[in-house]
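A single protein chain has been omitted; all remaining protein chains appear in their positions.
Chain lettering (A, B and C) follows the sequence in which the chains are written, and residue indices restart at 1 in each chain.
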Amino acid sequence: MASGRLQGIFTPNLVPHDANGNINEPELRRYVDWLIDRGVHGLYPNGSTGEFTRFTVEERRRIVAIIADQTAGRVPILAGAAEANVKETIAACEYYHELGVRAVAIVAPFYYKLGPDSVLQYFRDIGNNTPIDVTLYNIPMFASPIDVPTVQRLSEECEKIVAIKDSSGDIPHMIRMIQAVRPNRPDFSFLTGWDAALMPMLLVGCDGGTNASSGVVPELTRKLYDLTLSGQLDEARRIQYDLVTLFDTMIFQAEFPNGFRKAVDLRGFNMGTGRLPQSDNQRSNLELLSRTLQCMLATHGFTGEPVGGCPVGEASAVDNAEVTRIVQTVVAELKRRGIT
Amino acid sequence: MASGRLQGIFTPNLVPHDANGNINEPELRRYVDWLIDRGVHGLYPNGSTGEFTRFTVEERRRIVAIIADQTAGRVPILAGAAEANVKETIAACEYYHELGVRAVAIVAPFYYKLGPDSVLQYFRDIGNNTPIDVTLYNIPMFASPIDVPTVQRLSEECEKIVAIKDSSGDIPHMIRMIQAVRPNRPDFSFLTGWDAALMPMLLVGCDGGTNASSGVVPELTRKLYDLTLSGQLDEARRIQYDLVTLFDTMIFQAEFPNGFRKAVDLRGFNMGTGRLPQSDNQRSNLELLSRTLQCMLATHGFTGEPVGGCPVGEASAVDNAEVTRIVQTVVAELKRRGIT
Amino acid sequence: MASGRLQGIFTPNLVPHDANGNINEPELRRYVDWLIDRGVHGLYPNGSTGEFTRFTVEERRRIVAIIADQTAGRVPILAGAAEANVKETIAACEYYHELGVRAVAIVAPFYYKLGPDSVLQYFRDIGNNTPIDVTLYNIPMFASPIDVPTVQRLSEECEKIVAIKDSSGDIPHMIRMIQAVRPNRPDFSFLTGWDAALMPMLLVGCDGGTNASSGVVPELTRKLYDLTLSGQLDEARRIQYDLVTLFDTMIFQAEFPNGFRKAVDLRGFNMGTGRLPQSDNQRSNLELLSRTLQCMLATHGFTGEPVGGCPVGEASAVDNAEVTRIVQTVVAELKRRGIT
Partner (left out) sequence: MASGRLQGIFTPNLVPHDANGNINEPELRRYVDWLIDRGVHGLYPNGSTGEFTRFTVEERRRIVAIIADQTAGRVPILAGAAEANVKETIAACEYYHELGVRAVAIVAPFYYKLGPDSVLQYFRDIGNNTPIDVTLYNIPMFASPIDVPTVQRLSEECEKIVAIKDSSGDIPHMIRMIQAVRPNRPDFSFLTGWDAALMPMLLVGCDGGTNASSGVVPELTRKLYDLTLSGQLDEARRIQYDLVTLFDTMIFQAEFPNGFRKAVDLRGFNMGTGRLPQSDNQRSNLELLSRTLQCMLATHGFTGEPVGGCPVGEASAVDNAEVTRIVQTVVAELKRRGIT
């Protein structure tokens, strides 16, 4: 695996907390096993879904150490390694390399919005000084964008840079990257982080995805991947549609990634309270959301229905119509705000 | 056709000008024939590509009249009908209905950015008072966005509203619209205006496209459509990739739609000067762009190479690498500006 | 006046409609007299506030003709003259010149977002072929931006271009324009279209404003102008604060410019229904807004209180606190959407 192209579904790991808000190690280990048992191709701790910015330096390292230990080589690990500056980031790369993870993923610098020259130089400095393979992480809604010429240049200059994870959800952009890089670097891998476009991304040439929904419904994300690759497009399309509804509900109806955390609770884990403070209002909204999610998961047989049942007869359909309308309003709103 | 779902590739018509900047009717007629001969499924005058805002009310009507006369029923026509206000727009609908066009396309109000309530009411007033089928036209980079709940509501309330043309290029958004509308309105059609995502859009459920590149290389756009529908995805993907390169070059290297106008010149038409004033600098850039485009078209056999030839041996490849890099920088730039 | 710098408060004219939605000429004439009587320095028909895009070519001309006739030289007129293309715009300039208006105002091309080269060439073509003085109109939230180097270049090349009206509300931007232009063109005038920043704009060097609130409370806008110019800053600041509250309420609580139309109704005019279709929901919201506005106007003595009175004792204060909170939420929202 170490020499092949990164492929398949990598799950961006959520981190369970105990009652004091600290990492709940036993629950994290149990969650890792559960994900691997359900067929995800790899794990991806310290990504945006994993709330890497809300942990301390030491906690980020501990999360990867626990996951690497528990995984014990069963699947490859892609570890988020972005730290305060190049020197600290390289130190993290070295540590993760010693832990035996397959590669690191490094988000472009954030807070300050950097231009292409700075983004290029940042990854160059890392790519030329790291002992471990690097995945670029482009998430322009949160961090400085990594544009296509920068990806092309880095793929030509640094052989340690072996992949890009792109969370923009923009398919022509993905095509442009593949066109610019693949001729010279057939080993370079393209992963999408936008679950709502997973099927069409795979169809235009992506190698896989780091998809938050695979932490909730690994069976479904994996099935979508398999059906798409085997050309069973009608069935794949149906699952992609369902995944859009579920993904939208989790991502747009609560502060990210709380919708995903709540959904994982429903799969039988105790994720505890997230690091982001919540108002009373947000807490009660999250309970409502949990009910909606439980009905969605129940239609797939992943959970039972909530106490009191789900809305009427063809329940999910009826329910979905209303939920969909609400979700879409929020989606449109966020789009106008430039967030998605 | 009048009763079936709108389907296939509708070409957004460019308008040739004579030496005085007026509509060049004979050339327009010749262009219409050429397009129909090359297999486009329909024509779409007075769209954004057709620079509808730069013509007078009378000119917009004359353009549709000429095209309807020349087409003589061979293919359906979708006529852009947006005017200064609801009353004027309905008058245009009536006129186009008399000309026998298949449907009109109406862009959401622009200049002022309206909220969903206003957009809904605007289309409601038109949809309830028009004698002709209406296609909603969503192009959020230029006009007020038409969000998913608005499309759903309009599809439920107004049976004269039969389709949406969406130029956002956003695939999850397209999926959300189809999910929201298709169950109740199986006759409702979804068309994409973003050529760089045509293949994946068709694969997730779109019925066709209004694609500016089909005015330049109708053979290629049509072939991409046919290959995708017949499931020949590997070949389709190759054409989609080529189309991204060509489309990007035409759309990002000159003020829209001048790159497309220049490319149609290369196919043997005399488009004349556009309505948008050009600086000397822009004019000479456009000549350079024309050369690049001619080399691209030559690799597909649509033109000969320009005098002096195209860059070296595997010309197009070498050339493309450089062009691609430039184009991608511009694309990234425009993306940062929020234009694409 | 024809040779001096444009100065003072120009009122962006709203247009009253009769029951059929046509221009209500007698009411428009009465409104013109009322504004001049209350001290506005000039009138500005066919601006954004005047909803120029929602009228036909003929109507736009008629509006200016009526206002010019009624004004009869008492104050200068700045007439919006943007039409479909350069040729049509120049024709409008010629017509308005014959009517004896002081200058025209021309918004940068909209719908398509043009780059600086195209904006420059557009105004160059107009500036070199117009018989009448031209005011550039920069409103980046609605139209292609006119950047500082473009303003500087146009001021150097075209002596017919004599002013810029800027509605961005961005004070450093205004300073940059003044720095770039004033040394070579001391006759060039800088007007702000953003009422919420009128006082500080004047203090950094602006010559006046085209302020929609002066169509509602001309007494107040004029007083703010006079106090600021005479250095009575403490009193000016108090009025500026009040104007922010009133302006925010009119601009953010209804689709623009319906809040302003409703407020002019309260001053004793019959503006009729606007050209923008309204849902039942919007209509009832507008009635609520009207009540709020009436209470605000009553605290200044411009109207009586509405039937039923305004909220308790220090009414306006209490009322304002709540209104302010709502308005600010909307403002923040719009800001996030990139609209203001």
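Throughout what follows, contacts are C-beta pairs under 8 Å (C-beta built on N, C-alpha and C of every residue); 3 or more make two chains touch, one makes a residue touch a chain.
Note that this is a predicted model, so its numbers are computed, not measured.
Chemist: Among C:4, C:149 or C:309, single out the residue that touches the unshown chain.
Modeler: From the options C:4, C:149 or C:309, the contact with the absent chain belongs to C:149.
Chemist: With the full complex in mind, choose from C:59, C:83, C:133 or C:248 the residue touching the hidden chain.
Modeler: Residue touching the chain left out of view: C:248.
Chemist: Specify the residue from the set C:71, C:89 or C:240 that touches the hidden chain.
Modeler: Answer from the full complex: C:240 touches the omitted chain.
Chemist: In the whole complex, not just what's shown, which of C:179, C:230 or C:284 touches the removed chain?
Modeler: Once the missing chain is taken into account, the touching residue is C:179.
Chemist: Consider the whole complex, including the chain that is not shown, and state which of C:28, C:43 or C:199 touches that chain.
Modeler: Per the contact definition at the top, the residue touching the missing chain is C:199.
Chemist: Tell me, which residues in subunit A touch the chain that this view leaves out?
Modeler: Considering the whole complex, subunit A reaches the absent chain at 21, 48, 53-57, 84-88, 109-115, 117-118, 120-122, 124-125, 141-143, 255-256, 275-279, 281-282, 338-339.
Chemist: List the residues of subunit C that touch the chain left out of this view.
Modeler: Interface with the chain not displayed, on the subunit C side: 116, 140, 145, 147-149, 152, 169-173, 175-176, 178-180, 194, 196-197, 199-201, 203-205, 231, 233, 237, 240-241, 244-245, 248, 324-325, 328-329, 331-332, 335-336, 338.
We adopt the following convention: only the chains that are shown with their structure count from here on.
Chemist: Using mean CA coordinates as chain centres, what's the gap between subunit B and subunit C in Å?
Modeler: So the centre of subunit B lies 35 Å away from the centre of subunit C.
Chemist: Can you check how far apart subunit A and subunit C are, centre to centre, with Cα atoms defining each centre and the answer in Å?
Modeler: 48
Chemist: Out of subunit A, which residues touch more than one other chain, so two or more?
Modeler: In subunit A, residues 336, 338 touch at least two other chains, as defined above.
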